[in-house]
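Can you read through this structure? Questions will come right after.
Left out: one protein chain. Kept in place: all the others.
Letters are used for the chains, namely A and B, taken in the order the chains are written, and counting of residues starts over at 1 for each.
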Amino acid sequence: MNPYNYLYLAALLFTIGAVGVVVRRNAIVVFMCIELMLNAANLTLVTFSRINGTLDGQVVAFFTMVVAACEVVVGLAIIVTIYRSRRSASVDDASLLKR
Amino acid sequence: MTTSTSLGYLIALPLAGSIILLLAGRKADKWGHLLATALSASSFGLGLYQLSQMLRLEPEERAFTQKLFSWISVGTFNVDAGLLLDQLSICFVLLITGVGTLIHIYSISYMSHDRDRRRFFAYLNLFIAAMLLLVLGDSYLNLYVGWEGVGLASYLLIGFWNQKPAYATASKKAFVMNRIGDMGLSFAIMIAFATLGTVTFAGVKEASESASTATLTGIGIMLLIAAAGKSAQFPLQAWLGDAMAGPTPVSALIHAATMVTAGVYLITRSNFIFDAAPTAQLLVVIVGAVTLIFGALIGTAKDDIKKALAASTMSQIGYMTLAAGLGPAGYAIAIMHLLTHGFFKAGMFLGAGSVMHGMKDQVNMRRYGALGKFMPITFVTFGLGYLAIIGVPPFAGFYSKDLIIETAFNAGGVKGILLGSMTLFGAILTAFYMTRVMVLTFTSPERWEEDQHPHESPILMWLPMVVLAIGSVTTGYLFTRGDALVHWLEPVFGEHGEHTELLPHKVVSALAITAVIIGASIALVKYQFSEVDAEAPNKVSILTRLARKDLLQDSFNESVFMRPGQVLTRWLVKGDDNVVDGTVRLVGRTALGAGAELRRTQTGFARSYSALILIGALVLIAGIWVITQ
Partner (left out) sequence: MLEIQTPEAVMFWVLAPLSVIAALGMLLVKKAVHSALLLAWVMVTLAIFYIAQDALFLGIVQIVVYTGAVMMLFLFILMLVGVDASDSLTETIAGLRPIAITAAVGFGGLFVALISRATLGREAVGLQAANADGNVQGLAQKLFSTYVWPFEVVSALLITAALGAMVLAHHQRSVARPTQRQQSIARFRSGSLAGAAGLPSPGVFARHNAVDVPALLPDGSAAPTSISATLKARGDMLESRSFELGEVDNTVTEEK
C-alpha cells in the first residue's frame, strides 16, 4: 500500500468538513465540521512526517491540536453567549452583519 | 559693504501697521490712521537714514544685500528671501515712503467722513509694504511677491467703495488685466530658472553674459509684457482709466506716482537683459512710443478730471518706457522722469481731489470753471505741477522730458528722427490737454451746477500738495545739476558711452519749448477765449469720438478677447459637463450599480460567506491545477 492513500483520505474528510460548514445551520455542528477539517489537515501532516522521515510534521500537528483546542474553547463560549441573548444556536439567526 | 540690518524694518513697519489695523477692528477707528501715517513716516525716516549711510561710502560700495531667510532650497535651486539696496532702490524707497507719507497725511482729512477710513489706511500701509518689497527684493522671485502684493493692494483700493457695482467691476478689470502682465513676469522667471538656473538679479546678470540672445529676448519680451500690464502700457493699458474709481489719494499714490511705475523699474532693473537683447529693447521703445501718443490722445478728449490725469499718467509712463528702451543712455533719464513725474502727478491728483472735495465730488471738468479764486492754494500747487508736466523751464518736467526727447533724437538714424518726432508730438499733446484741464478747472468762466459752494481744503490736505509742488519745481534742477542723478545711478546701469548728437542740446530745448507753446496756445484759444459748453458737444470729429471712447481699447478687448473667450468658456463648460462630469458620473453610476448588484451577495448569513470561501478555494485549486498542468 502507498502512504499517499492517507492523503486521499484526508482530502475527502476535509471536503466533507467544508460542505458541513456551509450546509449545517447548528453552530455546534458547524464547529464540529471545522474540527473535522483540522483533523484532516493533521492527518496530512502526520503522513508527510512519515514520508519525509522527520518529526517536524508531528510537532506542527501537535501545535494544530493546541490551537484547535483554544479555538473550540473560545468558539463554544461565543456560542453560549449568543444563545443566551438570542435563544438560538442557529448561525442564520445571527445574521446581523447585513444591517 | 554696510551690514545694516534695518532694511527688513523698512518693509516690516508698514506691514505691521496694515496687519494691526485689519485685525484690530472697530477699536482702531480712532487712532488707526495716525498709526498708519506714523509707520509710513518712520519708514521714510529709515530710508533717509539708509541714504545718509550710502552717501558716506564710495559709489561702488553703496549697494548691499541682506539675507532675511532661506526661502526655497530644492536641489541646486536656492532662493533666499533677500533684500537689495542700491542706488536705484533707494530712489524708489524714498519716492514710495515720501510721497506715500504725504498721501497718508492728505488722506486723514480726505477720508475723514468715510466709515471705513481705518480699512483704507490698512490697505495703504499694505501697499507701501508690498511696493517696498518690490523695489528691495534681490531676486525676480522676491520682486514677484511684491509685484503681486501691490496688485492686491491696488485691487482692494480701486474697489474700496465696492458697494458701487461699477467700482467693483473696475477693480476686477484692473486685477484681471494685471494677471496678464503677472503671467509674463512668471514666465520670465521660469525661463530664467530653466535656462540660466538662477533668479537673483546678480545671478541673472552674471549668467546673461554667456546666455544666448534668443533666451534673453524671450525673457525680455516676457518682462515687457509684465511691465506693460503693471504700468498700463499698450496693449494692456485699458484698466488704468477705470482704476480712477478708487479714492483720489489712491490714484495719486498707486496709479500715478508709484505702482504704475513698477514696470519702468522692472525694465531698468533688468537693463543687462535688454542691453543684450536688441529685439526686446526695440519692442520696449515701440510700446513706449505707442503708449505715449495713445495716452495723450485719450487725454485730449476726457472731461472727467481724474480720467484725463490717468490718460496723462499713461502717456508719461510711455515716455519713461521709451527712455528705458533706449539703452544705457536712457535708463537714468527714465528714472529721473519717473521721480519728477511722481512729484508733479501726485501733486496734481491731490489737487484734483481737493477740487472734488470742494465741488461735492463732481468730476466733470465742464462743470468746473473759475475755481482759482475760491481755491488759491490748490490753484497754485496744481498750476506748478501743470507747468512741470508740460515742460516749462525751470520746472522739473522740463529737465526730464527734455532729456528724453534729446535721447530719442540721439538714438540714431531714422529711428532717432521718428522717436524724436513722436516725443515732440507727445509734448504738444501734453501741453494741449494739460492746459485744457487747467483752463477748464481754474480759469475759464464758471459752469457750476446749482448749490455749489467751492471752498479751499483744510491744511492737512493742502500741506502735502504744497510739499509736492515744491518737489515739482525743484527736483528737475537738482537731479540734473552736474548730472547728479545720472552719476548716482551709474553703478547700477553702467556708464553710457558718448552718442553722436543729432541735434545740439539747445536746439532740442528750443524745439520742446516751441512744442509746449503750440499745444498750450491751441488749448487757450479753444477753451479760455471761446465759450465752453457745460455739456459735452455731440457734433465732434471722429477722432474726438474715438478718443472719448479710449480709442476703442475696451471695444477691442471685448470683441477680440472677451466675447470669443465667453464662447470658448461656454463650450468648455458644456464639454466639462458632458465629457468630464459625464465620465465621473458614469464611474459613479457604475460603482453604484455594481454595488447594488454585489449587495445581493451580502446576505448577512455566515453560511453564504463560507460558501463563497469554498468557491474561492475551488478557484484557487483550479488555478494550481491549470498552472501545474
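By definition in this document, a contact is a pair of C-beta atoms (placed from the backbone, for glycine too) under 8 Å apart; a residue touches a chain by one contact, two chains touch by 3 or more.
This one's a predicted model, so the numbers in the text were calculated from it and none came from an experiment.
**Q** Given the full complex, what residues of chain A touch the hidden partner chain?
**A** 1-9, 11-20, 22-29, 31-33, 35-36, 39, 42-43, 46-47, 49-56, 58-59, 61-63, 65-74, 76-81, 83-84, 87-93
**Q** Which chain B residues touch the hidden chain?
**A** Output for chain B: 603, 605, 607-608, 611, 614-615, 617-618, 621-622, 624-625, 628.
We take it that only the chains that are shown with their structure count from here on.
**Q** From the mean C-alpha coordinate of chain A to that of chain B, what's the distance rounded to whole Å?
**A** 83
**Q** Help me check something: in the complex, which residues belonging to chain B touch chain A?
**A** 602-607, 610-611, 614, 617
**Q** Mind pulling up the chain A residues that touch chain B in the complex?
**A** Against chain B, the touching part of chain A is residues 18-19, 21-23, 25, 91-92, 94-99.
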